[in-house]
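As you look at this complex, bear in mind that one protein chain is not there, while each of the others sits in place.
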Amino acid sequence: MGERVGIEVSLAAAEAVKMANVDVVAAYPITPQTHIVEHLSELVANGELDAEFIPVESEHSAMSVCCGSSAVGARTFTCTSSQGLALMNEIVFIAPAMRLPIVMILANRSLSGPLSIWNDHTDVMSVRDSGWIQVFTENGQEAFDHVMFCFRVAESPSVSLPIMMNMDGFVLTHVIEPIEFWDQETVKQYLPDFEPVNRLHPDNPVTMGAFGMPGIFTEAKKAQDQALINSKAEILKAWKDMGDLVGRYYKPVETYHVEGAETVFLSMGSVGETISLAVDQLRAQGKPVGQVKLRLWRPFPFEEFREAVRGVKQMIVIDRAITYGGVGGPVANEIRSVLYLEENMPTITNFLCGLAGRDVTAEDYMAMFEKTEQMVKDRVRQEDYIIYGVRE
Amino acid sequence: MERFNVYASRLITKKEYFSPGHRACQGCAEALAVRLVAKALGQNVIVSSATGCMEIVSSPLPFTNWRVPWIHVAFENTSAVASGVEGGTKALIRKGKLPDKGTVFLGMGGDGATTDIGLQSLSGAFERGHNFLYVCYDNEAYMNTGIQRSSSTPFGAATTTSPAGKLKPGQITWKKNMGEIAVAHNIPYVATACSSYPFDLIQKVKKAARIHGPAYVHVLSVCPTGWRVPPNKAIWIGRLAVETGVFPLYEVENGKYRITVDVPELKPVLNYLKPQGRFRHLTPERVDQIQERVTREYNQLKAKTAL
Partner (left out) sequence: MAKSELELGWKDLEVGCVVSEPGNASQYRTGDWRSVRPVWDTEKCIQCGVCYIFCPDMAIKKTEDGYFEANLYYCKGCGICAQECITGCITMVEEEE
């Protein structure tokens, strides 16, 4: 096994990208992603990573460069946050349609306005429908492990889709955690070389990016949708193989104390660890509370999720993004739809919290639990959402 | 006709890397320019294309007119995509995953895609020094979307978003000088060309392809549909653009200017403006304004060649 070090998570992620032997890194600096890119450029400058580091002049160009390099069969990486993701939005939708296996780390940060550099999920939620495979990591070890996972899944010939790995900005990127590195031999076993399905090369001239008339566009979208749905098989296999190699088995839906739970918190990303503290405290008070953490966001893991919450009477969905004038946070929206036709569908309260990095403590989550209990007792209609902690 | 042997046509490869059956308008001199550039570069090329006339007419799924590798992603990012193609290939060669075949990396876009929306990515690619050739096919407006003005539309031209009306005489700004912008980036090779001078164009593209580093060729591409000239006059009007000094053909190698098609005595610009419907509203005063500027700029260019 590799060594276990105390290291800033951004640097660990960059080290993982190095160990994956990436060929091209094209990125533009934006807080809080900067440490990842800076470390990668240092590794290239020192000859520790043999890659083309392309310091692009905008994020839109970053994703465009990635499309070009992925198209010629180079292992390609980029990372960004918030406004950078918004700027590359046009190309973010194009990459999966062209089935280019780009790996992107998203250091989750709030979308302007007002301008904010702090963490929430408004950026990733804005590209929910882009067609990327999307996973969430909660701590440093998960971040390191999932870099390998991302290259492995994205580049699988049966998948060939870009993949977005979410890490909470500052909250995860800038903390120092103990992380067990893989050794290079393990990486080699887990991650084969990239052999693209299609490659731009004069010996075999192909056309990529032809335009679609109305008569063919629907078929193109069906093919793309099916590819994303089908990728689940490779995703599960990649997690299983990782577990067999390094002893950590990841799942699309992680659970904590769900046995006998009547009320369950649902969250994505790093807040999960704080919620676990609240769950512990509530359980100590005798409340039948549990927690479900969604690791795989797209393609949505329907079976695993419905199985995990079977028998639950009440769900508390934590959203870290807002949909103005709509039915609630994006996650609650999805969860309500996923469970709509289930027998004994649980009631669902929705709390929007931790927007732009505002701290949410275990006590806050306990307060949300109490509020939920009260709403159930008062038979309050629960399709609304509550922006938690807003000062009047 | 250029002052070359009239039989020089025979020296050009007969292969067509850009296949017939494309859907460009009758008499499209831009399609001709693409054809000539493709002949100049041959098979060992990877093309990154912007959205535009040439992309649309040549790639209706599931068909393609391209017999060389070709990628289209979006409108403003050709140079970035080409940078990725070049960078990715460079990395793969260095790491021993691909043999080095000296492939040429071509980025192509129209004037809108180059001088307006794509200027940022072009500038970035120049500054980073990628080994690629960018060819701008300049038909002087956003033609594919219906003849809207771009910063490359010449002064006085009528387009749908710079129409000639009671208050405004068509385009009220002067054509952005992309050649000078490219030169200001200190790239090793910059040239202007026109499909009416095919041998000059082919020579320049071949030269640009051999350059190590960024190279830029700006091709005046006559659009009979948008310029309102009869299709059969496409080559003739392009020639007039050069003979009147409106579009001089020159190249700049490491800062050294050279006019490649010399016109000892410029014809009056009216000869060029009059046959085009897009200029038919111009008053004699406007024509004089254009003449003054064309003469002045041509002399400035000539002065640079003496340096």
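First chain written, first letter: the chains are A and B, and each begins at residue 1.
Methods note: a residue touches a chain if its C-beta (ideal position, glycine included) is under 8 Å from a C-beta of that chain, and two chains touch if they have at least 3 such contacts.
This structure is a prediction, so every number in the text was calculated from the model and none was measured.
Note that the undisplayed chain, when the full complex is considered, contacts A, B. Contact with the omitted chain, checked across A:16, A:63, A:210 or A:282, is made by A:210.
Residues of subunit B in touch with the missing chain: 1, 6-7, 9-10, 12, 16, 18-24, 26-29, 31-32, 35, 58-68, 198, 230-236.
For subunit A, the list of residues touching the undisplayed chain reads 97-100, 160, 197-198, 204-210, 212-213, 215-216, 218-220, 222-223, 226-227.
Here, only the chains that are shown with their structure count from here on.
Across the interface of their complex, subunit A is touched by residues 43-46, 48, 55-56, 59-64, 66-74, 76-77, 79-92, 94-95, 97-98, 101, 103, 120-121, 123-124, 127-128 of subunit B. Listing the residues of subunit A that touch subunit B in their complex gives 23-24, 26, 50-52, 54-58, 60-62, 64-74, 76, 90-91, 94, 98, 193, 200-202, 204-213, 216, 220.
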